Structures are given as C-alpha cells and as structure tokens.
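Before we start, here is the structure in question, set down as structure tokens.
Apart from one protein chain that is not included, each protein chain of the complex appears where it belongs.
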Amino acid sequence: MAEKRTDLALEARESFPHNHVEVQGVILEKHYCREGKAKITRVEIKDDAGSKAMKKPKGTYITIESDLFLQEEEDREPLLLCICEQLEKMIHGMKQKSVLIVGLGNREVTSDSLGPKMTEHLFITRHLEKELGKDFMRKNEYGCVSAIAPGVMAQTGMEASELLEGVVKKTKPDLVIVIDALAARSVKRLCTTVQITNTGIAPGAGVGNRRKELTKKTLGVPVVAIGVPTVVDAETIIGDHLEHVLEKQGYSEQEIEQFLCEILTSDTENVMVTPKNIDASVGRISKDLADILNHCFQKKG
Amino acid sequence: MAEKRTDLALEARESFPHNHVEVQGVILEKHYCREGKAKITRVEIKDDAGSKAMKKPKGTYITIESDLFLQEEEDREPLLLCICEQLEKMIHGMKQKSVLIVGLGNREVTSDSLGPKMTEHLFITRHLEKELGKDFMRKNEYGCVSAIAPGVMAQTGMEASELLEGVVKKTKPDLVIVIDALAARSVKRLCTTVQITNTGIAPGAGVGNRRKELTKKTLGVPVVAIGVPTVVDAETIIGDHLEHVLEKQGYSEQEIEQFLCEILTSDTENVMVTPKNIDASVGRISKDLADILNHCFQKKG
Amino acid sequence: MAEKRTDLALEARESFPHNHVEVQGVILEKHYCREGKAKITRVEIKDDAGSKAMKKPKGTYITIESDLFLQEEEDREPLLLCICEQLEKMIHGMKQKSVLIVGLGNREVTSDSLGPKMTEHLFITRHLEKELGKDFMRKNEYGCVSAIAPGVMAQTGMEASELLEGVVKKTKPDLVIVIDALAARSVKRLCTTVQITNTGIAPGAGVGNRRKELTKKTLGVPVVAIGVPTVVDAETIIGDHLEHVLEKQGYSEQEIEQFLCEILTSDTENVMVTPKNIDASVGRISKDLADILNHCFQKKG
Partner (left out) sequence: MAEKRTDLALEARESFPHNHVEVQGVILEKHYCREGKAKITRVEIKDDAGSKAMKKPKGTYITIESDLFLQEEEDREPLLLCICEQLEKMIHGMKQKSVLIVGLGNREVTSDSLGPKMTEHLFITRHLEKELGKDFMRKNEYGCVSAIAPGVMAQTGMEASELLEGVVKKTKPDLVIVIDALAARSVKRLCTTVQITNTGIAPGAGVGNRRKELTKKTLGVPVVAIGVPTVVDAETIIGDHLEHVLEKQGYSEQEIEQFLCEILTSDTENVMVTPKNIDASVGRISKDLADILNHCFQKKG
C-alpha cells in the first residue's frame, strides 16, 4: 500500500484496520475535558513491538482535539488551559528548570511558519539573570527561557539538529521544547489538533520533512515536542479518497495499490494540501502556543 | 460533473473531450520561441458562443509555459524577454502611457502573495514628475508608474474592486495592469506558466476567489491581467485522479460524478494544493514580473 | 530661530517662552486620571489667532502622557481604558457609525510603521454584512469597520490623500480615523504619549513628512487623528541642546540662531532620532491602539 503519511500518533493508531482491537505494545486512552469541549487521546507506545507496528518511537503522545481552536480569543481560553495542563504533566517536575524553546520550520512558507512565528511571542528571560541579578528574577518569578528558530537547510546549509546540538552543548538548558508544524492524514484535523509528546522529533516529521532526529539521545536533555498539523500530503489525500471509492466497488487492496502506483507521479510528490485560511490559523495558534509556554514557564504553578 | 476549476484559458480549452476538434468561437494557436525553450499558446475567445463554452470572457489569453521558470537567474533571461514581448504586444501603443500596477492577493499566504511581493520590486515614478519636473523625467526616460497592493477583504473590509475604482477615478491612469496568483487544474503548471490577458480579472479568479471583476467596464480604462498559477483546488486534484482511474475501469461519466459527489465534503472545499517549495518560487517569480514591468514601462522601446 | 519641529500641540504650546501666560485663542487644560498614572492635557485652538500662534489648525488636541506605556500588558490596561474614554469623547455620537481606519506610514521603517502594523490587529467587519446579513451583525454587535494602510509615495507613486479621497468617495464611511507616527520635540515623549485630535492630519505631520492634508475638508467626512511620537528631528535635538548651553552662557537669541545656521548642514537634515528599542515599542503600541479601536467600534458602549 502506498504510504499514508501522518505525524500524529493518533492517526497512525486509527489506521489499523480494526480500530477497536488492541495493538500490542500500544495503550490507547480517551477522555474529554472542559465539559466535552476538548477530546484528549493518550497513545502510549510501550515497547519495540508497538513502536514497529506504529512506526513511531516509544513514548507518550497526547492529542488534544477541539473545535474551540477556531473560536475567538476569549472562547479559546478553556482550551489553552487544558493544553497547558497536559504540557505540565508531560514536563512533570521541570517547570522551574531552564528551558530552550525551539521553533522549527520555514518562516517564509505560511503552513511551515508556526514554529518561527511562535518564538516572536515568547517572553525570553535567560539573559536577564546576568543583567539584573538573581534577586530580580526571584522577585518577578521569572523562569530561565531561551529560544531559537533555526530555519531550514535551504536557508542555513545546516541541519536543525547540527545547530541545536551545538547550542544545547554551549548553553546547557535542562529541557528542550520543540514546536513544529506537522503533516496529518485527515483534512479535518488541520489547525484543530495539538500533539504533545515526550519522544522529541523523529526523522521525517514536520511539514518540510526535517531529516535528523531531535531527541534526548541526540541533544542530551529531555525533548518535548508540541506539534500542530497544518498540511496533508497530496498523495495521502488523493490516495485516501480513491481507496474509499474503490473499496466500495469491491476492489482488493492489491488492485487499489496498483491503481495508486500508476497515477501518483512525481508531480503529486512535490505538492501539499493546506487550508485556504492558513495565515489566520497559523497566526492565531502560534500566539496561543507562546501564551501557553509563557504561562507554563514564567509563573509559579 | 463536479466543476474542475482553472483560471487558465489554456486549461479550459484542453478540458474539451476532443482536444483537436475546433470549439466554436475559440481560436487556438501555438508556437515556440527562444529555440523551443518556451511554448506560447494564444487562445482567443471571439464571440458569446465561445465565451459560454469556455466559461471565460471574450478576449485574448496568452500562455507562456517553460521549464526555464525553474532555472537560475542568468538562464531565465531569454524567458523574461519572451514574456516581455508578449506583454508589449498586449498593451500595444500604451507603453509610454501612465500605468497603475495592482498586486492582488494576500501578503500573508505564501501562495497568494505573488502580487503584493511583486509591488515591492517595482520602480515607482509617478510622484517624481511633481517633485523633479518634466525635464528630469524626459532626460531619464522615466515612465509614469504607480502601484498598489489592495489586500484582501478580511484585511480591509473592502472589495479590491471598490478600492481600485476609487483610486483609478482619482489618479486617472491610462492603463491598469493587475498581477494575480491563479488556480490551475494541473499540478505541473504551478509556477511554470504565465497567462497574460486583455480581459482583466473575471469574477472568481485568483487563489482566494476574488469576487468582483476588474475590467475596462468597471474601472473605465483598459485592464491587462498577468497571472501565474500557484495552487490547484483540492477537489480538482482529487477528482481528476479519481476520474482517471474510474474511466479506465469503464465507469460512465454519470457514475463517476456520483462517486465524486459522495466523497467530496466541506473538508475538501476549504483546502488547496500548493508546491512544497512555494516560497522560493513566489519569491523568484514576483521579482521576475517586477523586472519585466520595470523594463516595459521605464525605457523607450 | 531655526524651526523646532513637533507634531504635538502640547509641545507647540510649551514652546512659548512664558509657559504660564495665556496664548490668545488657545485654551490649555490639564488633569490626571487613573490615580495620577496618566496626565491628560487638552489644547483647544479656538480661532485664527490661536492657529497662527500655534502653527496648527483650529480644533481640539488631547494628549495622554504616562509611564504606563512602558509597562507590561496587564499593567497597561487602565491606561488603555483612559485613552479609549478620550477617543470616545472625541468621536462623540459616532461610535455606531461606519468607520474607515487608516494606518499611515512606511511598514519598512520601524519608527514609521506604527500605522500599518496597527491595521494588522484590527477586527474588520464591513464586508461581513453583505456575506452574513444584518441580523448576524446585530446579534454579534459588530460595527462596520474597514481599514487601509496606504503606504508611502515611494512605494505607490500616489499621495495618501489621493488614494484615500478615492476610497472614501467609493466606500462612504461616516468617519475616518487616521493612525500615524509623529515627530516630537522632546526625547522623553517618544513612545510614552498619545495625541488625539479632531483636526485630521495637517500638511507636514508624521515621521515621513506626509505632504497633503487629510481633513474633513479634503475627505468630506470627520477625520480624527491618533498619533504617537516615535522620532525627534536630528536638527531639533541638536538645536535644543545647544540652545540650552548657550543661553546659560548669556548668548542672545540672535547669536544662538547664527551658530545653529552654521552647524546644521544637509547631513543633519536627512537623519532622525529614534529610541534604540523602537521595535518593541512600536509592536506594543500598534497592538494597543488596535485593541482600543476594536473595543471602541465593536461593542455597544
């Protein structure tokens, strides 16, 4: 079967033919919060079998889905608090540690600019301790937050991982938080879903197919990734729709795959599907994520 | 059949089932220039029958297709000269008149930002005559060029047409040139094709579905539109691929249409397909178009 | 005396040698609000004599000065409410009318970008009535707000006044609000002062010396201008400091003027003085002004 790409563990889990049957090594839990306004799914990949089945690294993946993402500012507040709670659980015990926040992606491509735009709204405080002293920091309950938007290879000639390995080694944060735009499989999840994971960034994730991993293994400190799907691969959307029709016609999996191979050319490889109002969505969500991070790392909980 | 949207007259013409048969009221001519490096297609819609068949206003549509669009700067030069020639033919006799150049679209959406970005590279001279005198203008062979990027309705609350009607009435240019990002039907035409037309902008053209027309009728002066396709509607790409497979299976047009109606939901309505490297392409082409316009309106031919 | 340029009526009034003596035709009133945290000065130029003395058009000029401008978001709130009150007094009875908000200035020059950046944060609703109906507007208590950032002459080849006269005639707002970056005389007023006036924009105001007036006379509807000083002319700051020293040395006004004429060259004409942290200030204030305007025109008072 032609690969259906998704960066969401939730969608990887859904893609198993019999959704209700347990996948070995994978725990799936759902609950609602804020009076049903947000649906929270926890996927935990516990062992190598689960990792292989899901094609994702072992770890915990929290997905928050909600229509509130599309609402106006005052109505989104309960959602933001809900995301904040989930993030705080994920970074348990590290709220008061020094954190490097990384905005991955290409500032010049709207659908990939979520990370860089988020960094513009962060409250940066790491440099203030040296300037204003520890007492000042304590009095204002400032955390130790630094940030970077490393750009993409075509802009820098460097992998984000090279750049970040160097920076982490030099500035020694206790924790790295990576914000990234993701690829989903389903159009209806675009800009309405957040995934938080303690696995860091796996090879091949992100809109622009970042290549090298950003994990505790490569950076030396815990890496929590926050991702929001903003694109669907064109091949995925064409394939999914075709499959849907052909399955109904009684074609076998093999036959369908054959059709797909024939029609998906290099033209469709180089395009992506993105919402028409992507600018407004990315603007709103990048600010929301920065607010969540500011709230999480700047005031005692 | 579900509508296959395209802003290219060339593609509208191709969509007739028997491509080689004449469509009444529509003239089609092709030739190559620059040693075959650019393919030029002239579609002329001569009468109401042609206009109805093509679902486009009467007028001349020139399309220039070339792989050179993707090449480096020095290699693109013959292509730019070729586009310049076609533009000069289209504005025949108005090269030395005063021109208002309009960059339509949304600066914040990469695929729709072609027009606004183009305006940043224009050489603007209309205001210099009052400041520096007619002799200065003549000595430097300056034209009388003004420009505006009117933004989109969500940013201004106004139709581009309202804004431009007011501006044209007040500043009285002899000619309006409108630059716009278009929707194509074929992925392989994205960022590799330019369409020049003397019909102005028809309702529903452009990436963001500009609604009101910008034509000689509404603005009171000739309107030449230069468009470059940067997106394909998601429904169009899904539909085209599905059709391709189902036709081979022997399904009738009606059956295929039925399938399409079932699977194309409101989700697919709100998304668009765009090249992954859209930022680089739009950056390059917006600069190219400005260079062409500067060359066309700033030096005696 | 070499001209000391200021766009603030307050500073024009202060420049009279005996500050406490009445200037004929000019009323001056001061009071504090929000427990002394903001100082409000009302200058009213009542007749031609006052206008000539002040070199400003007849009308009302409200200045709000406060250190709160430099504080964090939650601490600025009382200040914003105070500015909102003053604005509402100025537009008395027009809160529910249709308004065109104009962001003057050059987006590419940080100190002049206040107006264009403000428009990015506005809640635009004029176009929604046609799309969603009058009932929808009434239910949501939406106003009728449109906006434009007309750019500067080097970008458009047009005077802002030409562009706006055309737009106002076509879209017929009841009220125009113009936001502009101003020149002050005193460095300490930069980014800590707001001036609201019902005179519109006079020739020569603004950072980039906008040339044509934007007033009820030229636009046909009331024009309220909101300005924030972001620059001091280099000649003004040099002159003021020199004067200060030379007066102490007992030099006469005439002698001082002589010195100034000698040392102020064309080099100093083409430069301006601006705060080092101008980006942060303009970012913050442009958002604040948009919030004030959204608050003023989007909810029933």
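Letters A, B and C name the chains as they come in the text, with residue numbers starting at 1 for each one.
What we mean here is this: a contact is a pair of C-beta atoms (placed from the backbone, for glycine too) under 8 Å apart; a residue touches a chain by one contact, two chains touch by 3 or more.
If you're wondering where the values come from, they're calculated on a predicted model, not measured in any experiment.
Shown chains touched by the missing chain in the whole complex: A, C.
Residue positions on subunit A in contact with the hidden chain: 119-120, 124-127, 144-148, 151, 153-159, 162-163, 165-171, in rising order. Interface residues of subunit C with the unshown chain, by the touch rule above, are 106, 108-111, 154, 186-188, 190, 208, 232, 234, 237-238, 241-242, 244-246, 249, 259, 262-264, 267-268, 270-280, 283.
What we mean here is this: only the chains that are shown with their structure count from here on.
Judged by the touch criterion defined above, the protein chains link up one after another in an open path, with no loop closing it.
At the subunit A-subunit B interface, residue numbers used by both copies make up over half of all numbers present, so the two copies contact each other through mostly the same positions. Fitting subunit B to subunit C on C-alpha positions gives a rotation angle of 180 degrees, to the nearest 5.
With each centre defined as the average position of its C-alpha atoms, the distance from subunit A to subunit C rounds to 43 Å.
Computed centre separation for the pair subunit B/subunit C is 40 angstrom, with centres defined by C-alpha atoms. Shared contact sites, meaning residues of subunit B that touch two or more other chains, fall at 154.
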